[in-house]
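Here is the structure we will look at.
Our next item is chain A:
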Amino acid sequence: MVPTSHYLILGAILFAIGSFGVIFRRNAITMFMCVEIMLNAVNLTLVAYSRSFNQVDGQIFVIFVMVVAAAEAAVGLALIVLLNKRRGTLDVDQIDTMRW
Partner candidate 1 sequence: MLESFWILLLFPLAGAAVNGLCGKRLPHKLIGLIACGAVLASFLVAALAFVELTGRAADDRLVTVSLFTWIEAGEFVSRAAFLFDPLSAVMILIVTGVGFLIHVYSIGYMHGEDGYYRYFSYLNLFIFMMSLLVLGDNFLVMFVGWEGVGLCSYLLIGYYFKERFAGDAAKKAFVVNRVGDFAFLLGLFLIFREFGSITYLDAFQSVQSSYPGMETGFGILSLITLLLFIGATGKSAQTPLYVWLPDAMAGPTPVSALIHAATMVTAGVYMIARCSPLYSRAPETLLIVAVVGAATALLAALIAIGQRDIKKVLAYSTVSQLGYMFVACGVGAYAAGIFHLMTHAFFKALLFLGSGSVILAMHHQQNIFKMGGLKKYLPYTWGVMLVATLAIAGVPGLSGFFSKDEILWQAFSSPQGHPLIWALGVAVAGLTAFYMFRMLFLTFHGQERIEMGHHDDSHGEDDHSHHDAKPQEPGWSVRGPLGVLAVLSVLGGLVGLPAWLASTNQLHHFLEPSFHYQFVPEAHGEHSHALEMGLAGVTTLIGLMGIFVAYTAYLRRPHLPEQVSQRLSGLYRLIRQKFLVDEAYDAVIIRPTHWLSKNVLWKVFDDGVIDGAVNGTATVVQIWAQQLRKIQNGYVRSYATWILLGTALLFAYFSYFAA
Partner candidate 2 sequence: MFDGYLLSLILALPALGAAVLAFLPAENRSLLRNVALAACLAAFAASLLLWTGFDPSTSNMQFVEDHAWFELGGFQARYALGIDGISLFLVLLTTLIMPLCILASTHIKKHLKAYLCSMLALQVGMMGVFIALDLVLFYLFWEVMLIPMYMLIGVWGGQRRIYAAIKFFLYTAAGSLLMLAALITLYQYNVTPNFNIVEITGALSDGRISIPEGTAYWLFLAFFLAFAIKVPLFPFHTWLPDAHVEAPTAGSVILAGVLLKMGTYGLLRFCLPLFPEIALQMEPTISCLAIIAIIYGALVAMVQPDVKKLVAYSSVSHMGLIVLGIFAFNLQALEGATFQMLNHGISTGGLFLLVGMIYDRRHTRLIEDFGGLAQVMPRYAVFFMIITLSSIGLPGLNGFVGEYLTLQGTFLANPVYAAFAATGVILSAVYMLWMYQRVFLGKITGEANRQLADLNLREMAVLMPLVLLALWMGVQSSQFLRPMDASIQKVVDRIEQAREPQSFRVENLGR
């Protein structure tokens, strides 16, 4: 049996990858995908804990997270489409109308 800590470490690595992805990728969709990676890293962590406690609370939570992530994805992708329409690019570094 794989110890819980392994899942946790994997989760942490995934989370770190996701968060650095958000910072270093310039494409809007990729950025959003990186956020999804982070959410899934959390899901993995939750499930791992849930299993270690032998209870389902964490797993139920994961389902909630997935639902929320789906809703977020819907809104987010719609926004990205809109953004592309208004700005004509998905390069986030060119989206700086408002600053200072």
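The candidates were selected such that all candidates are chains of the complex that A comes from, given by their letters.
As a convention for this text, a residue touches a chain if its C-beta (ideal position, glycine included) is under 8 Å from a C-beta of that chain, and two chains touch if they have at least 3 such contacts; residues count from 1.
All values derive from a computational prediction rather than experimental measurement.
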In-complex contact partner of chain A, selected from candidates 1 or 2: 1
In the complex, chain A residues that touch candidate 1: 19, 22-24, 26, 31, 92-93, 95-100
